[in-house]
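Note that this complex is displayed minus one protein chain, with the remaining chains in position.
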Amino acid sequence: MKFLTVSPSPHVHGAASVKSLMYDVVIALLPALGISIYFFGVGALVVTSIAIASCVLFEYLIQKILLREEPSVSDGSAVVTGILLAFNVPANLPIWIIILGALVSIGVGKMTFGGLGNNPFNPALVGRVFLLISFPVQMTSWPVPKGFGTSYTDATTGATPLGIIKEGLLAGKELPELMSEVPGYLDLFVGYMKGSAGELSAMALLLGFGYMLYRKVITWHIPISIFLSVIVFSGIMWVVNPDQYLSPLFHLLTGGIMLGAIYMATDYVTSPMTTKGKWIYGIGIGILTIIIRIWGAYPEGISFAILIMNAFVPLINSYLKPRRFGKEASNG
Amino acid sequence: MSNIILYTILSLSALGVLAAIILYFVARKFKVYEDPRIDQVEEALPAANCGGCGFAGCRNFAEALVRHEDISAFYCPVGGNNTMSAVAKLLGKTPVENDPLVAVVRCNGAYSHRPRTNIYDGAASCAIESSLYTGESGCPFGCLGHGDCEVSCNFDALYMNPETGLPMVVDDKCTACGACVKACPRDIIELRKKNPKDRKVFVSCINQEKGAVAKKNCEVACIGCGKCVKICPFDAITLENNLAYIDPFKCRLCRKCVPECPTNAILEVNFPPRKEKNVAQETTMKVRTPENTDTDTNK
Partner (left out) sequence: MSVLKTFVKGGIHPPDHKLSAGKPIQNLPLPKQITVLVSQHIGAPPKLLVKRGDQVKTGQLLAESGGFVSANTHSPATGKVAKIDSAMDSSGYRKPAILIDTEETDEWEEGILTDTVLDKNIQLNGGDIIQKIMEKGLVGLGGATFPSHVKLSVPKGKTAEYLVINGVECEPYLTADHALMMEKSDEIMVGIQILMKGVGVESAIIGIENNKQDAIEKLTRLAPAYKGISIQPLKTKYPQGGEKQLIKAILNREVPPGGLPIDVGAVVFNVGTVYASYEAVQKNKPLIERIVTVTGKSVKEPANFRVRIGTPSTAVLDAAGGLPEDTGKIISGGPMMGRAIPGTEIPITKGSSGLLILRNEEAKREKIIACIRCTKCVQVCPMYLEPYLLQTLSEKDLTDRMEQERILDCVECGSCSYICPSNRPLLDYIRLGKSKVTKIIRSRKK
């Protein structure tokens, strides 16, 4: 008989691995991908596959050549970053811009900090914000959804529903008038609107949310706390003046709140470690998003909100410790 | 355009001057008085901040040196006698003079001498393995090979030999600060007197089990037979708990004990080769794995 193996307990291990968790996220994103291809055709497919391929390639090259370590792309985290980056940009974005975004996401957003587990900011959002600031025109011309008929290079473009509202309010128009220029609520829920591939369909994203909860990939705290704080804060503004401020439902269904709350804010590496922390984090993101949407220069605020709260996470981790066992003890 | 530049320069300079003035007064008000000799003593110390003196860094040591009248209990192993006499001169106190020391690894249980009997699959830390069980071989005192000592060394003086699984000390770099001694959970490393030409004679084993048990687990274990004790002309060797120990301060490096040892547990290092070759003296470097180790190792 060969030698026995000796190691400290425990001697069994659960089924979860980094790879299985990352691929569960990919599966959860498939409904949203399906919807975006349905509405935007080839463009969505091109953008998504280029983003994934470039993210994986850049991570592999950086690890192998620059860092001279064993490449770890098989763990799937670069694939997830690629998909999320693609979901944050218009479906007709030129290929070279996508590749640049992937380079910034992986190279700057992840690898400069030490690779998986060490980055303080969400890599996909770092890439997206970089692209938004560097290429404002390309990043804000959203293709009109025409199904498979939508061509990749020549699509007619326009502004997202939030963009239309923002410009309209700035021009002095009032909400009741502007609402006729944007899709109705059912369209918004299903996803028939202009926007990035990931923003479209709340329905598809919520399906993915359910799947991730079932597979125990994420907990419900961060998305629910973001939704709640968005509803409460925007709700207060809406009740005060419904002609100037959008309803909470509109806020939830447009822009990147669904995508951001469920997939971006819940990124493991950049979110807090305790339940209390997750609540504060979520509430902060919700409030900041609405502030930027209402008073900020951009029509969409969740990317910036998440990045800002990412910066607070180490502080949140230090101060919001879990309640300790036996703190309130009954006397014996 | 030049107005803007002028105003910018003026306003920033004014801010700078204002800040400087405020800082000056604040620094004056909150200044902590320190004995100026502390800085001087700190300059004289090697600035390794290794903790070998027992204090929290060189500055902390300098403070203690200045504070205490009698510094005979204080010694910097990295700087040695030279540093201590320099410091003493600065302070007008009497230094202690110690023999220089060097770290010595008292285990020769390489893979070839001490076969594995099981496989350890836990975290790669000697402290963790040693708190779990006896180790991959039958010897409960031997080196575990994960390199806690190598990690603890601040002077690059210790590295793990991948062929033998044992740590090797680089005598030139070792400052005898004691970090590796503290790091080893089995107390295998000892600080012994440093001899000219880095010569060493020592018992390379700390196994206290009865001879037969120790020998079964490792070919070069000390079996506590006492032959070395009898042969030593300087009474430098003592036997306790089935283990022989050579006192480095009494040992005169005559090497009479080395060929006496039936298991070659006593090592002589950095000596010229003897006239008649003693083959068993060389530590064999053959790598053994569980697959190619058979149970009968005493060849």
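By letter and in written order, the chains are A and B; residue numbering begins at 1 in each of them.
Please note the rule applied: contacts are C-beta pairs under 8 Å (C-beta built on N, C-alpha and C of every residue); 3 or more make two chains touch, one makes a residue touch a chain.
These figures come from a predicted structure and were not determined experimentally.
Peer 1: Which chains here touch the chain that is missing from view?
Peer 2: Among the chains that are shown, those touched by the missing chain are A, B.
Peer 1: Among A:Gly34, A:Gly117 or A:Gly184, exactly one should touch the missing chain; which is it?
Peer 2: Considering all chains, including the one not shown, the answer is A:Gly117.
Peer 1: Write down which of B:Asn49, B:Asn81, B:Asn98 or B:Asn118 is the residue touching the left-out chain.
Peer 2: Checking the options B:Asn49, B:Asn81, B:Asn98 or B:Asn118, the one contacting the hidden chain is B:Asn118.
Peer 1: For subunit A, enumerate the residues touching the unshown chain of the complex.
Peer 2: On the side of subunit A, residues 1-2, 4-14, 16-18, 20-21, 72, 75, 77, 115-118, 219, 268-271, 273-274, 321-332 touch the unshown chain.
Peer 1: In terms of residues, what is the contact footprint of the unshown chain on subunit B?
Peer 2: Here the touching residues of subunit B are 117-118, 121-123, 125, 127-128, 131-135, 140, 209, 213.
Please note the rule applied: only the chains that are shown with their structure count from here on.
Peer 1: At what distance in angstrom does the C-alpha mean of subunit B lie from that of subunit A?
Peer 2: Here the centre of subunit B sits 52 Å away from the centre of subunit A.
Peer 1: Can you name the residues of subunit A that touch subunit B in the complex?
Peer 2: Residues in contact with subunit B: 2-8.
Peer 1: Sort out for me which residues of subunit B touch subunit A in the complex.
Peer 2: Residues 116-123, 128, 132-133, 136, 290 of subunit B touch subunit A in their complex.
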